[in-house]
Every structure is written in structure tokens, then in C-alpha cells.
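With one protein chain held back, the other chains of the complex are shown just where they sit.
Showing chain A:
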Amino acid sequence: MRTSLRTRGRRRTRGEGRHAVWYLTPWGIGVAWLVVIPSALALYWSFTDFNLFNEPKWVGFDNYANLFADPVFLKSITNTLFMAGVGVAVGTAMGLGSAVLLNRSGTSTTIFRSLIFLPAVVPPVATGIVWTFILNPQYGLLNAGARALGLPPIGWLSDPNFAKYGLLMMVLWGSVGQVMVTFVAALQDVPEDILEAASLDGAGRLRTFVSVVFPILRPVLLYNVVIATLFYFQFFEQAFVVNPTNLGAPAQSTLTYALYLYQQAFTYLKMGNAAAMSVLLLVVSSVVIAVFFAINKRMER
């Protein structure tokens, strides 16, 4: 059996440690300069009234208290959580569904898979522009289809009740393909002979899927849920592009947490508030990441 680099003995030599320092220097500088220092500064500024032009003055927990008393801030949180909930569930389900459907070899399925993946490489700005046209209530393609079916046109981006769904559509358009390819890759790891054995034992398709296939897919499922959750927590680009001059429109229904953070910093120059929002995002994301690692570790056992 050949030994891989990971599994060999723990013997370490001092010389390699010295080399490692050199190889890690650029990255180490980056971590210190652009991760550790910014995080520390954000924490400090979150307790000050910093507005870019003044000397920061200590204000204790005022910024945090102000934020939680601010209805727009709370709205940005519920918006983000709503889109995360729906987006993660629908995106994962569609990705898994299309992977199961298209887990075949053959020219047609390969082409279908490529076409579903293709939107993943379209720049978010271009995505936002094109979908603004598709979702338009007057000349949009989607409403033309709806009208053909006798349904009333919907302002997918202009009606506060629907704008989140319009936004989710364009995000899912780009992300389903990526989720799909991870599931397809995992499905190829399902051993053929186990499936045959299961079918010989008279296990139905659903039964086979639940007890044989699903355990193999579970780590990938977890990965996709975490990646998607973290994506929606920092959701910014498409939400920015659909209303660049009036962020979060209509009626703040698409104002995500990251957009509001951006507004606090660069529109209102309230760096203290923005820093407090950064800290909160950092803490919540860290908790999500930690939970992910904990679950992952437990499943490996």
C-alpha cells in the first residue's frame, strides 16, 4: 500500500518548520493585515461613534442598542432570514432533484447538465440586468407566459410582496447547477453492486434511496446547506444590481443585511453602526461554521 502525504508518521523536522514559515509568509501577512486587524478594528469601532471624519469616541453599546431599535435593521434581518430559508430549501431540493434525474451517462443528459450549470458562470451583474427584463410586469417574458395561461401579471421586482421571490429566482438560476454537480459527483460514488444487491433484496426505489443512497449524499447535503446559508447571510450582488439607485426597493422588501451594512457605511457614513453590524455578522457566521464542523465531525465517527 502506498503511503499518502497525509497519513505518514508524525515525525517533524526543524528544518521543514523553518521552510514552512517562508512559504506561509505572504498568506500570513494577508491574514494579519486584512483579517485580524480589520476584525479587531471593527470590534473597537462598533463601540464608538466613528463617522469617517471624527476622532472615534467611546459610546459603549449604543450602536448595538440603536440597531436593535431600528425597524429597518430588523427588516433587513427578517428579509435575509426569509430568503435564506426559502433559497436554501428550494435550491438544495432543485439541485438534488435534477442530480437524481440527470445522473446518467449519455449525450443528452450531459448536455442538459451543462446547460443547467451554465448560469453559474454568468456574472451577477449581467444576471441582474437580464432578469430585470425577464421579470418586468409590462414587457417581461415571465409575465407574458403567465398572461398566456390567463394569470394576472406580477411585479416580480416592483411589488413588495413578490420582490423577494423575483430576487430568489435569479439567484437560484445561478446556483442550482452548482448544487447539482456536487450531488452528481456524490451519486457517482454510490457503489453499483450495493444498488444491485438492494434491488435483488426486493427493496423499492424509495427504500433504496433512503437507506443506501442518502447516507452517501449526507455530507454533500450538509456542505450545500452550509455554503448556501453563508451565501444568503452575505447576499449582496444581485440585490444591489436590481435597484442600484434605491437599494432594497420596493419598500425595503429586498434590503438584505449586507445591503444595509453597506448603506450604513457608505451612504450614511455611520461607521460605528456598520462596524457593529460587521461584528454581529462575524459572530453569527462563526457560529454557523462551528456548528457545521461539529456536525461534520460527529458524522465522520
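Here is the rule we go by: a contact is a pair of C-beta atoms (placed from the backbone, for glycine too) under 8 Å apart; a residue touches a chain by one contact, two chains touch by 3 or more; residues count from 1.
Convention: contacts and distances are computed from a predicted model.
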item: Which of "NADH-quinone oxidoreductase subunit L", "Ferrous iron transport protein B", "Chemotaxis protein CheW" or "Carbohydrate ABC transporter permease" matches, in UniProt, the chain that is not displayed; value: "Carbohydrate ABC transporter permease"
item: Contact residue for the chain not shown (choose from A:F47, A:F73, A:W156 or A:F240); value: A:F240
item: Among A:V59, A:V90, A:A120 or A:V212, residue touching the chain not depicted; value: A:A120
item: Residue among A:V59, A:V72, A:V86 or A:L281 touching the omitted chain; value: A:L281
item: Missing-partner contacts on chain A, residue numbers; value: 2-6, 8, 10-13, 16-17, 19-20, 22-24, 26-27, 29-31, 33-35, 37-39, 41-42, 45, 52, 98, 101-102, 104, 108-109, 111-112, 114-131, 133-134, 138-141, 144, 147, 173, 176-178, 181-182, 184-186, 189, 219-220, 223-224, 226-227, 230-231, 233-234, 236-237, 240-241, 244-245, 257-258, 261-262, 265-266, 271, 274-275, 278-279, 281-282, 285-286, 289, 292-293
